[in-house]
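Before any comments, here is the structure.
Some chains omitted; the rest stay in position.
Per-chain numbering from 1; labels A, B and C assigned in written order.
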Amino acid sequence: MAGVDSAREVPRFSMRGIAKSFGATAALDGVDFSVMPGEIHALVGENGAGKSTLMKILSGALRPDAGSMTLDGNPFAPRTTQEARHAGVAMIYQELSLAPHLPVEDNIMLGMEPRVHGLRDRAAIRERARDALALLGYGSLDTGIRVGDLPIATRQVVEIARALAVGCGILVLDEPTSSLTLADIQQLFDVLKGLRARGHAIVYISHFLEEVKRIADRFTVLRDGRTVGAGAAAEHSVDELVGMMIGRRLEQLYPRSPRSPGEVVLRAGQLASTPKPLDVSFELRRGEILGLAGLVGAGRTELLRTLFGLSPLARGEVRLHVHSGWADPPTRWRQGAGMVSEDRGNEGLAVSLSVADNITMNLSRDTGALGIVKPRHIQATAQRWIDTFGIKARSPVQEVRTLSGGNQQKVALARLLHQDVDVLLLDEPTRGIDVASKSQVYELIDRLAAGDPAASIRPKAILLVSSYLPELLGVCDRIAVMHRGRLGPARPVGEWTEHTLLLAATGQGTTS
Amino acid sequence: MKRFSSLAQTLGPLAGLLFIFGLFAVIGPESFSSSNNLETIARQTAIVGTAALGMTLIIISGGIDLSVGSIIAFVTVVIAALLQAGVDPFLAALGGAGAGILCGFINGFLITRLRVVPFIVTLGTLLVVRGAAKGFAHEQKIDAPLTWLKELLAALPPGEGWRIVPWGVWLTLALAFVVAGVLVYTRLGRHIIAVGSNEQTARLCGVPVDRVKVIVYSLGGLFAGVAGVLQFSRLTVGDPTVAMGVELDVIAAVVIGGGSLSGGEGSIAGTIVGALIMTVIRSGCAQMGLPNWVQEMVTGGIIVVAVALDRWRQRRKASAAV
Amino acid sequence: GKKEAEPKGVPTIAVIPKGTTHEFWKSIHAGAVKAARESQVEIIWKGPLREDDRDAQISVVEDFVSRGVAGIVLAPLDDVALRGPVANATSSGIPVVIIDSDLKSDDYTSFAATDNYLGGKIGGEELIRLLNGKGRVIMLRCQEGSASTVQREQGWLDAMAAAPGIVVVSANQYGGATVETAYRASENLLAPLKNAQGQLTIDGIFTPNESTTFGMLRALQDGGHAGRVHFVGFDSSIKLVEALRNKHIDALVLQNPFAMGYLGVKTIVAHLRGEKVERRIDTGVTLVTASIMDRPDIKELIQPDLAKWLE
């Protein structure tokens, strides 16, 4: 059914010898890429391999330094996104790109509003927006709601709907599922299959290789701005894909050193905040990793934010070591807790500042009573962490924005280690990073939980929030599931499977 | 879940206006709530209100325009010069509005071409346009023959009470309706909100961001120009020193009315209410014979309190309704 | 010994007004140009960029002392704040003649100005005469802390105090720097002073300078009150003269700015040439009413031919 069989067929579009540099960084270095009509083509590669850049060139958001493109066999060189859209190319960008102040319908039809008598045709706009949403199973969503008032997951649905509404022949999805619920992902896949059947060409970018195996017909692997492999998805295992992406075989994704849980360091009793979480109780011990599973919007982020003093505490108790009650972030750091935010770009890191500034940001351990800073000392300190974690940075004063996603995440983790905290609150620490970086982060988390006398690291207590179930099952000692603001009991990892986790997350398996 | 509704957003400022008005009606002189005084308040609001229409668009688009006071002064000078040269009053007013559009277009052009933030560009044109007005007028007021233009904002002559307020105020109201309509019913309006809400997204979706900005600043210039026509109507002379510092009143009107300086938010109805609040405070303080310094302090205090209350209300609503 | 920077040939005189955008200063400029042409000196006309800003004027004076001009004619924005720069000029060998407003200092060569207190008083006495000694009156003040208008306001208040039949209803509102602010202030000042029929419940009005007079005039014309209330103003402009003719204004107290500029430059040139000069020169105030406004000498005062001197 996927038109791979006819080799004579003209590709829907093809890109030849595409190169693109940002200053001294060569993001793309002669990439060839083509997609047939009626095909779902996965584009995979490590962070910074150039996937987004390649697709931005196709969609007219960037212009290549060299190379050529054809569309249905004709030369194609869009100068603006508008031009590309008229040619039938629609793209969902990796970073959520919506106008929060506009209602859903205007976001979906932005830039291509139909008009009558010079005015925007509100009825037509609403209708087309509804149609696009209906494809995704959201036909009943009120299109008059401001996007800023929607939960994150629904926003992503709106963004996908926008691409569908173009009525395009080519659809590019750059990590569309990073904050979708499982049901929504299934719905999306159904839609994509429907489009494929109608002869659309679809490019699918994802770090979830299982998804790639499930949905894609063929795949292309990018590494360091070059095409290093391609083939039919059915003929290659996930391990083979990983091998092509990182240029070697990955030994063990989830390392597990012997851990010996110690005293309770963090305890929550019937904790609640507004609007979420509602009623959360748990205990976290030194030397263990407690995983929090749940659907997007279940309230896990809000739980961490409340524990860390970024959100107010409405009711209930918190106890960190000997300190009880709510405390603000500066106090939490002093008490030995640290947090990694799920929103790396906006909250987790100050991307315009250097690696050193980001690691040492609050400087509480780096200055004396007078608050005097010695820049050289700071840089030396940062260099130590760069070496310890193998962060790929040229120097401690390099701006964080120039690092790849995985390396950025390591900077965010290094901050906790630099502060020498005992309790780590990690919110989606591997979101959006590639499989090799993930394995490094897992290694790091494992080392922290078990302790490393060689590097004089004491065992830590780790609370890990993740929406990626294999990761939770691979890394944690115990897992608890959150559903609509309520946390179920924490059970040893051996008692869970992906299936039971899912049931609990959807509210069907909460009773013990 | 809440629906997109600009009416509800205006309720806060409106309540503030009614409260302040009520306060002065109670503690101020009796004449304060007379229809006569209401007309005066309307007339005094017309100029800032008209300029604030354009500023609302600019602020919604995520920008700011500090040059609006200078444009008003420049326009009064242009009109006076045209009238002096024997041009028909209607054409002279058109010429003034045209001068306003030109200034606004220059703002928009510089902002989009030089990629310098609006604050700086319009800080520059604030000086340049003011200087041009003074130079053009040879550093003095330009006298102009009296024409019907002066009726635009004059107090109603007896027997014309059916008009309720002078034509100039009707003009402001009519323009307010048009702009409110543009925001809701046209593609341009949606594009303005999109640019202010998320410029990156707007660009990716094929909104011609630069063109939208140039149009927005040109419209800002147009409304400053119309405000200049009204200002001329009050002065009956071209005065290059008039309206100094008015930009702050205008911006305050927009922000009191719910506009957000980070873009994406603002409403025409709110802006008009904001402009009225400022006039009512000034008029009430003056009629109670309060010294100017008290008036200044009260105005400043109310700006902060009004915005603080509005933001607080919105935060509360947001956290209650998600 | 700081004068070596002065180029040979014609001496340069800096004439520094309080502001530049006003008919009043234009007349002073014209008078100064006339004197300069007669005496064959050059003048630089330069006011503070921010009008009515004392500090900005101090900067201008300093700039000309730095430049090393031959002499300075100054209309000080403040009788105290400008003392330092003037003293500095004098000690650098640059003589200073003060015009328009006083300076509390001995460092200047001569002072040519209107007697502002007298001007206010004359205006007040005219108002009392128009009201036959009794009635309710108001004054719209000019700006906080502006010395010359404060003196006029004081002169007027003293005249009122001497008339037992007069009630001052309001004298604490300020018109501010520009016509628009004065206009608005006038409207708000008049609003509560109306009876049920919309007529004013006051009999007389005084305003101490051009912008307040014009602002008040516009408010009166606008509300249909012009001509129905006695109104004495200060200074002149085409619009004010027109109003005087239409009986919208009863009388204007006029200064002689042209003479101020002229005498200021003449005096400093005389001083530079070693002649002896008067320490205090009164440039006079004149009360102008509709009946005498067409006399040639008054006409010259009301509408000096500025174009002849300012290109």
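Please note the rule applied: contacts are C-beta pairs under 8 Å (C-beta built on N, C-alpha and C of every residue); 3 or more make two chains touch, one makes a residue touch a chain.
As the structure is a prediction and not an experimental result, all values here were calculated from the model.
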Only one copy of each distinct protein chain appears here; write out the full complex's composition as a formula using the labels shown. A x1, B x2, C x1
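The definition used in the following text is that only the chains that are shown with their structure count from here on.
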Based on which chains are in contact, what kind of graph results: line, ring, star, complete or other? line
I'd like to verify one number: the distance from the centre of subunit A to the centre of subunit C, where each centre is the average of its C-alpha atoms, in whole angstrom. 72
Cα-centroid distance, subunit B relative to subunit C, in whole angstrom: 33
Where the centres are mean C-alpha positions, what is the separation of subunit A from subunit B, in Å? 44
Using the touch definition from the top, which residues of subunit C touch two or more other chains? none
Residues of subunit B that touch two or more other chains: which are they? none
Mind listing the subunit B positions that touch subunit C in their complex? 29-32, 36-37, 40, 44, 134, 137-141, 143, 154-155, 157-158, 231, 234-237, 239-244, 282-283, 286-287, 289, 291-292
Complex contact set, residues of subunit B against subunit A: 1-4, 185-187, 190-191, 193-194, 196-198, 200-208, 264-265, 318-319, 321-322
Interfacial residue positions of subunit A with respect to subunit B in the complex: 61, 80-82, 85, 91, 93, 97-103, 106, 110-113, 115, 118-120, 122, 142, 144-146, 149, 151, 162, 274-275
